[in-house]
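Apart from one protein chain that is not included, each protein chain of the complex appears where it belongs.
So, chain A:
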Amino acid sequence: MEHGFFTDNSAATFSLTDEDHTIANAVRFTLNQDPRVTFCGYSIPHPSEARVNIRVQTTGGAVFDASQYAFFGNDVLEEVELGGLDDEDEDLPAAGLDEEEFLFDQEEKF
């Protein structure tokens, strides 16, 4: 669900349904940290409607590389239990949440 995509390749507004501040604020924070992003913000058009608009403007030239998200297709449950998190390095920061689980499990043992 994107808008404003056709004329300008480097900026877009993403409209997500059934979402709220929970994911929008986290995505906005993570995107702002990326050096290729010049502007990122989100808004909720109306509080009674579960829709959030995330606006991203970049420096251009950021190619969408689907291989980064390869880990999402795997059996996530298996990765958590076996601790097979060695190949996480190229993933998005959002994927780094798995490391939190792993570290947290370590703490539990002590």
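Odds and ends about this structure:
One rule holds in what follows: contacts are C-beta pairs under 8 Å (C-beta built on N, C-alpha and C of every residue); 3 or more make two chains touch, one makes a residue touch a chain; residues count from 1.
Note that in this section contacts and distances are computed from a predicted model.
Selecting from "Essential protein Yae1 N-terminal domain-containing protein", "MAK16 protein", "Phospholipid-transporting ATPase" or "DNA-directed RNA polymerases I and III subunit RPAC1", the unshown chain of this assembly corresponds to "DNA-directed RNA polymerases I and III subunit RPAC1" (UniProt protein name). Contact between chain A and the absent chain runs through residues 1-2, 14, 16, 19-23, 25-29, 32-35, 37, 64, 66, 69, 72, 76, 80, 88-89, 91-101, 103-105, 107-108.
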